[in-house]
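Sharing a structure below in structure tokens format, with a few things to ask.
With one protein chain held back, the other chains of the complex are shown just where they sit.
The chains carry the letters A and B, assigned in the order they are written, with residues numbered from 1 in each.
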Amino acid sequence: MTVTSVTDRNSPTLEVQDLKTHFFLKGGVLRAVDGVSFTVGRGKILGLVGESGSGKSITGFSIIGLIDPPGRITSGRILFRDRDLSKLSEKEMRQLRGNRIAMIFQDPMMTLNPVLRIDTQMVEAVLAHDKISKQEARARARDALGMVGIPSPEERLSAYPHQLSGGMRQRVAIAISMLHQPDLIIADEPTTALDVTIQAQILAEVQKLARDHGTALIWITHDLSVVAGLADEVAVMYAGRIVEQGNVDSVLDRSLHPYTHGLIGSVPSQNRARKRLVQIPGMTPNLLDLPPGCAFRSRCAHADMACEQDPPITTPEPNHALRCFHPQREYAA
Amino acid sequence: MSIGADTELSAPVIPPSVSKRHEESALRAFWQQFASSKLALTGLVVFGMIAVAAVLAPWIAPQNPYDLTQISIMDSRLAPGETSMDGYTYWLGTDDQGRDMVSAMLYGLRISLLVGVGSAVLACIFGSCLGLFAGYVGGWVESLIMRIVDLFLSFPAILVALMILAFLGNGVMNVVLAIIVVEWAYYSRAVRGTALVERQREYIEAAECLVLPPRRILFRHLMPNCLPPLIVIATMQVARAISLEATLSFLGLGVPITEPSLGLLIANGYQYMLSGRYWISFYPGVALLITIVSINLVGDHLRDILNPRNQR
Partner (left out) sequence: MTTWLLRRILQALLIVGAMSVTVFVAVNVIGDPVEVLISPEATQEERARLIASLGLDQPLWKQYLNFVSDALRGSLGNSFVYNEPALGLVFSRLPATLELAVLALLIAILVGIPLGLYAGLNPDSKASKTIMAGSILGFSLPTFWVGLVMIMVFAVQLGWLPSSGRGQTVEVFGVRWSFLTADGLQHMLLPAVNLALFKLSMVLRLTRAGTRETLSMDFVKFARAKGLKPARVIGVHVLKNIMIPIVTVLGLELGSLIAFAVVTETIFDWPGMGKLIVDSIYVLDRPVIVAYLMMIVLLFVTLNLIVDILYSVLDPRVRLESRT
């Protein structure tokens, strides 16, 4: 682990407490994020895992303050280096965005503006937070491109996004997020849309960059195998809540929540070759006006009457938390 | 907009053999969605009333404005609310020949609607058949048809219509023909676009494997899927047709004097406008405006709810 500065040696980079982000639609209230808590330390990587619609992306957007109406953060605290982000004004938030907190999006084809050149899009990001000349900003953009492994960065700067491959574009997006050496990067499925080989390269690079700069990273994904190789901590989300979280080894090796079992069972792996992959039956429930109780119970083999109550949080071992009435040691198919 | 109704509609493939029940519930969902806009509902009601008034004109109009025995030149250019010598009150005044404006407008509305709706329907039939054919056949026939469509779309409607009437002369049928020539291309483009998408779908392939006759594939399978965009375009085009007819008649190139539409009534009053006798032109204009606006309100909302891109 690298050097830590004196001031925030003890406090984590980010501490989210009981975050609730709800969408007020005509048909009712959609509780996209419903009481989520976690912390990410300096230089640590948190894997936020779940199916699409589990609220993991909305959690990311809540942290960076990009929830648009009809959505709203209704309660909870987002402590970023001891400041509560949910209390900041839009202007204060804007000064943090891209500067201290950066975000990388899922689809590299869509994140760069198709009608603006790469240099325009990078220089504006530099100048948004630093009062330096355009030449200096451009030089910084070029260095950032070099850092993420883009060959001949000077040429790439004057290209348009469509002239680059998907992997290249995602590297550009990562370079943009690294321009101000932020304290926290939220990566929303940044490698899902890419080839497996490119994915591995980018994972390795991001891991290195985070370690080198002490940047905390939230890696949002539905792919447990990515998390296994990358993250320090993991949080599994289902229907707006974290159902299981903790140290990556204890959660993945000794998972207890039936949903986590299901996720692990559906990942093809070498040691379990030729075994039948497990499928989680059913679909994610409609989040609109979800009834109380465990949201997974309609798909869970172990559900009973008790599951109609909200399960309490238990800690079966240190740094491993769970929200389930019926923790399962072994997997059940 | 309720999410439930959305998903109901966004199921893009209306399977060719939907059960009656399913059709009914889809219709009800569609109606509920339509009724969610008060503005559009108002438009529909107003247009309904206008259409009924136009159809019933001979029975509800106070006088037959083209029966010379019923009008008197002595009553010409009376202001709204004035009373004639034999005690009849003209609520919207009279024109230069002493015709009651209310009656003249009701009869004018009849012609305007007849020309507008009639030509839009004919253009729709011709245009969509051609578009469907192009989209289904493909190849050079398709590119030829679409080139012609593009050409027609690139020239302004008013100009094309003006030229046709310049060469054909006045007359209701000529106006209808001119509007068809101007409008058919819109339908062709829309239908061909949808047909292109649907042609790729499995159910068309399945129908082809079953060696169903092309006619059946075209009309039973492809056509129903082209309906939503067609409905939207047809609604908008009826409004456009009415407006175009009025414009042409105003320029003196549309319907003949013997069958005056609203546009011609406006033209007749034009010369009196500068001397302050506004009502001869003004009220037919208001009637025209309300008609077109009410149709456009309906069409605008239809486009919003039938546009697949607006549904998530």
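Just so it is clear, a contact is a pair of C-beta atoms (placed from the backbone, for glycine too) under 8 Å apart; a residue touches a chain by one contact, two chains touch by 3 or more.
Quick caveat, the model's predicted, so the values are computed rather than measured.
Enquirer: Can you list the shown chains that the hidden chain touches?
Expert: Even though it is not drawn, that chain still touches A, B.
Enquirer: Among A:K44, A:R97 or A:R156, which residue is in contact with the omitted chain in the full complex?
Expert: The one listed residue touching the chain not shown is A:R97.
Enquirer: Per the definition of touch given earlier, which of A:H162, A:K208 or A:R254 contacts the omitted chain?
Expert: Within the whole complex, the residue contacting the unshown chain is A:H162.
Enquirer: If I consider the whole complex, including the chain that's not displayed, which of A:L25, A:A128, A:V267 or A:A303 touches that chain?
Expert: Considering the complete complex, A:A128 is the one touching the chain left out.
Enquirer: Could you please point out the chain A residues that touch the chain left off the display?
Expert: Counting over the whole complex, chain A touches the hidden chain at residues 64, 66, 94-99, 102-103, 105-107, 110-117, 121, 124-125, 128-129, 160, 162-163, 173, 176.
Enquirer: Taking the full complex into account, what residues of chain B touch the chain not shown?
Expert: 39, 151, 154-156, 158-159, 162-163, 165-168, 239, 243, 246-247, 250-253, 263, 266, 270, 273-274, 276, 278, 281-282, 285, 288-289, 292-293, 296-297, 300
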